[in-house]
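Omission of a single protein chain aside, the complex is shown with its protein chains in their original locations.
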Amino acid sequence: MGKYFFLIICGSMSNILNIFFYLDITDINSDFGTYFIMAASLAQPTFTSGHLVLLMQSMIPMFAFQIVYGVYIYKHFCCASVYYFSRQKNRTRWFIGESVKIIKYTAIFFASYILTAIAVTIGVTGDSKVVGELCIYTFLYFVLYNFVFCMLINLVSIFTGSQNGIIITYGIQMASVFVLNVFNDKVQLTGIPLKLFKLNPASNLVVSWHSSSGKLGKYINMFNIDFDINVSLIYFFVLSLIITGVGGFIINKIDVTLENKEEKG
Amino acid sequence: MEVINSIKMQSSLLIRKKGFQISFLLLFAYAMLISVIYAYMQKGSYTTEMIHPAMISGITSDVDYVWFFCRYFPFMAVMPAGFSFINDINTKTSVLLKAQMGEKRYYMGKLVSVFLITFITFTFPFFIELLLNVIIFPFEGTRAATGWEAYSLTYVQYANNHLMSRLFYNNIYIYYIISTALTGIFAGAGAVFTVGISSFGIKYKAFLFLPFYLFIYLAENISKYIISSYTYIDTYITIFDIIEGKSMAYYLTLIVLLMIMGIIFTAINIRRNETR
Partner (left out) sequence: MDKIELINVSKEIKKKKILEDINVKFEKGKIYGLVGKNGSGKTMLFRAISGLIKLSGGMVVADGKVLHKDISVLPSLGIVIENTGLYPEFTGFENLKLLSKINKKIGDKEIWEAIKRVGLDPADKRSFRKYSLGMKQKIVLAQAFMEDPEVLLLDEPTNALDEETVNLIREILLEEKEKGKIIIIASHSREDIEYLCDEVYKISNGRINVKRGGESNEEMV
């Protein structure tokens, strides 16, 4: 219970810090949806370096979470690996069980994050008409995105050690935000560039850049492009399945080494 | 004298490590890439319209992508030497080294060598870049990377916002060297802070990326309450930055704070280990 409580507090604090540091909380003349987009979903209106830097700054709580849970599976390969895995009759089943636990912790953290954003939004705007769909999409995007990268850190760390796992995974995330800068007056969001934009994990993470024909449309659709909000959900879901599947396969094939990668000089 | 031997020994050990070699090479490659890009961009230009050789740098704020380099900065500051203490503990070489040189010399040598190696990683590539720029580009170039004339009234007004703006007006080369050195000092202080945190017995090296990262995140966001101006750390670690509101006192305070915390944490844990 203590662990869950700590996660909830951290999730809540993460959102409060992001709102406090990066949001103009005096802008209260907005409805729930408009304010919530800014308070929770990493919305940035352009691809200038300034806005992309703000996007990266807002992702810092996510990176901190990924660093902590990026060693959740890896830790079993550090010490006592021989005694742990000589007892594991089915490593793949074990791996899937650990993956489910990571999803659980990710969900708790970001549920707290989103609920805090909802509370702040209602408190600031006075508008209690919660746009449930918006909250749910934001929550699912955050959970699946962070699950994918936590798992990636774990898998890379098993082979290279935790510091390299972080460097490589953080590098991928930073690069995926960095490349969005080309859409700032250099390249148009049409044709093949748009397809590449849709494959970029960072662009899939930001709810407000998506399009929706339903009532969500008035809160998102920032760039008026064909970028269906449901397709990104499927994209993250498929990525999650792939990483879990690949991880389960790799875990079964690797030799359990005696060396502790954290102890390598 | 013996402390110097300890520093020399531990520094030479760190230079042989992949962490230093990879970070140095990455920064060197980045610095060279910037020079090559600007050489290409200025191809066919008149010399008087060219950029001043000292204003082309991987860490000048006028370069488009330096903001993204700054996002990697907290990670890169830890890479060369931030893990050295935890590595010594894990491989148990700390026991051998302490037996050879004594505990005090070991720790003093450790902190100094960590600072030095990180400082070298963040300064030498850009010093070499300056040397290269001076050879490649003509001295007659007077523009800033943004395209403004470096000595025009418009730019001079903005240049008042540089840290050490007087030095900038007097000698751009010395300004470049000292600003770059300050960036190296800030990175070195971050590495010392990380080593101090690692003395608490952090189990996973990945966690050592967090302290400096979070320090910078908090420092940026509470700066508006301390110096009445919200500024990214990027505006301090880059050179020729024209964003107003910077404070040298604030910057130096952060550096000193990082160093002091690193030293205090290490001292606390020496005492703790003695009494166990």
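For clarity, chains are labelled A and B in written order, and residue numbers in each chain start from 1.
Everything that follows uses one rule, which is that a contact is a pair of C-beta atoms (placed from the backbone, for glycine too) under 8 Å apart; a residue touches a chain by one contact, two chains touch by 3 or more.
It should be emphasised that the depicted structure is a prediction, and the values quoted were computed from it without experimental measurement.
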| item | value |
| --- | --- |
| Contact residue for the chain not shown (choose from A:Cys79, A:Leu199 or A:Ile242) | A:Cys79 |
| Absent chain, residues of chain A that touch it | 79-91, 252-253, 255-256, 258 |
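Basically, only the chains that are shown with their structure count from here on.
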| item | value |
| --- | --- |
| In the complex with chain B, residue positions of chain A that touch it | 17, 20-21, 49-50, 52-53, 56-57, 60, 63-64, 67-68, 70-71, 74-75, 78, 153, 157, 161-163, 165-167, 170-171, 174, 178, 181, 260, 262-265 |
| Sites on chain B touched by chain A in the complex | 17, 64-65, 67-68, 70-72, 75, 79, 83, 87-88, 90-91, 93, 203-210, 213-214, 217, 220-221, 232, 234 |
